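Okay, structure first, notes after.
Below, a portion of the complex is reproduced, with chain positions unchanged.
In this document, chain identifiers A and B correspond to the written order of the chains, with residue numbering beginning at 1 in each.
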Amino acid sequence: MPTLVTFGETMLRLAPPTGERIETATQLDFKTAGAESNVAIAASNLGVDSTWISKLPDSPLGRRVTRELRSHGVEPAVTWTEDGRQGAYYIERGGDPRGTNVIYDRTDAAIRTTTTEEVTGAVDLETTDAVYTSGITPALSSRLRETTASFLEQAGRAGATTVFDLNYRSKLWSPSEARSCCTSLLESVDVAVIAARDARTVLDRTGSDEEIVRELASTGDPAVVVLTRGADGAMAVDRDGRLHDQPAVAAETTDPIGTGDAFVGGFLASYLDDRDVASALAYGSATAALKRTIDGDLAIVTPEEVRAVLENDGGGITR
Amino acid sequence: MPTLVTFGETMLRLAPPTGERIETATQLDFKTAGAESNVAIAASNLGVDSTWISKLPDSPLGRRVTRELRSHGVEPAVTWTEDGRQGAYYIERGGDPRGTNVIYDRTDAAIRTTTTEEVTGAVDLETTDAVYTSGITPALSSRLRETTASFLEQAGRAGATTVFDLNYRSKLWSPSEARSCCTSLLESVDVAVIAARDARTVLDRTGSDEEIVRELASTGDPAVVVLTRGADGAMAVDRDGRLHDQPAVAAETTDPIGTGDAFVGGFLASYLDDRDVASALAYGSATAALKRTIDGDLAIVTPEEVRAVLENDGGGITR
């Protein structure tokens, strides 16, 4: 089993029933979510030995998070603290034209003070096949900008495949802040994942998606650049400069949140197994499609289910 | 802030979960609803100072209604009584071909005995910018036919913009009863709202929708005639005889009930602000589309959300 270590914030997820509004709801679904734990969970469910590094308040709220991660087989490597909050987010799901609204409540989250030592002391990078974090982590504090950079650098030096997803969040920082922080990270990691929209908004890229992914792949020396394109699927340029174009797998969507993380988790589960970009894109897309049928951020799926989707054998009634 | 006064019955709304049937359900969602309070609530949520006039039983059931209205910022101007019931309706929502079934339980509702004095004594019409009621109110009792007519007439004389929505309900009266009661009301108000279907069924109009709205606008002297056309949007003829054609805003529908009231509430919020029919139609359509994504009769929306729909910026994920 390949090993994956992710680093980031996991929040409590508070959601009124679909169709209800936060201003008037009287019941909330209570789950946990965060890009880096979402990826760890998707990968774990698909056969990767996954560890998640973070800092949490030593309280029932913090323990709520580690319990849920453990239930998906992810090992929490947590620095427990008396300082800082357990972050949360409220989510209202509604069909178009209302869409899905996320209200972050992550002020003063415990993770904001995490040091490089706390991260690298939490796991043995020498025995780690890959590490992952996203642009959300450095967006949370200046301390985390340093820690994120050091984490990726030390992991790379220890021989781990480094994976970074730009994952721009307009509610956390501006495009220019994100650009100045993330450009060098994207150029130095082994696998860079970028949403086509963010490539334009944050990285100021122009042209067709294919032009953008090729241009991104030609800068710095990442082994693989993956451009996620929403309903258009994903494109990637591999180490050898070959372009791979993966259409999205159609899905009847119950909850769109977490689709991108499910894609990355599925991509990594496949990529860490055989280092083949084309099959990893397909595996990630199938995982993402399955996730969209599931309530919450998490890809609670099995390898058999992903396989059935890839073999066009999903859906319908199985009995 | 413009002021709006509406007059009508508000019921308890009892709904099994979508997919369950009343004959076998064991849980009901408990909300309140009624065309006139729906309009007041939509308008209030969009910045109108709204008051709702009615008569209610002095019981927890009656107070359930005023509490919910207050939570949306609507001021209840209620005559409390020991006589008459708190009306209710049961609603079963189902996809096609089953559709949505409404079972009224409004026999002997307290509102049926409301007199003109009770209505006009409840508010100061001199400081009211607009009043609204619908064809449901006179359908409830012969007493209410008188009261409705007096209310509109006195409001008009006091200088308020009078708004009447035909809102035909086949479970309450026959087309001919509705026609004989409502024709003169429609011709004397400042803004008449009529569903295209009702124009044909109740008012015996024929021809294209455009022909119908133009013909309705040429009868009597209403300033504005609005023809609502379901999935085809709405058409209106303004004071100057200009026709405005507003397509519907597409929506993924969770609950279709209350769409028309949300349209009117949105229309009025805009119209009372600047008296422009074209922008009021657009504002109403956006409000109606948002409402369809929300469970229950009520347009629990913000001006910002309506604006985002008008700017084609609704939907997707906001985070």
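Brief remarks follow.
Everything below uses one rule, namely that a contact is a pair of C-beta atoms (placed from the backbone, for glycine too) under 8 Å apart; a residue touches a chain by one contact, two chains touch by 3 or more.
None of these values were measured; they are calculated from a predicted model.
Displayed in place are 2 chains, all sharing one sequence; the entire complex defined by the structure file totals 6 copies.
Everything that follows uses one rule, which is that only the chains that are shown with their structure count from here on.
Taking each chain's centre as the mean of its C-alpha atoms, chain A lies 45 Å from chain B. Interface residues of chain A facing chain B in the complex, by the touch rule stated above, are 17-21, 23-24, 94-102, 104, 169-171, 256-257. Residues 71, 249-255, 286, 289-290, 292-295, 300, 305, 308-309, 314-319 of chain B touch chain A in their complex.
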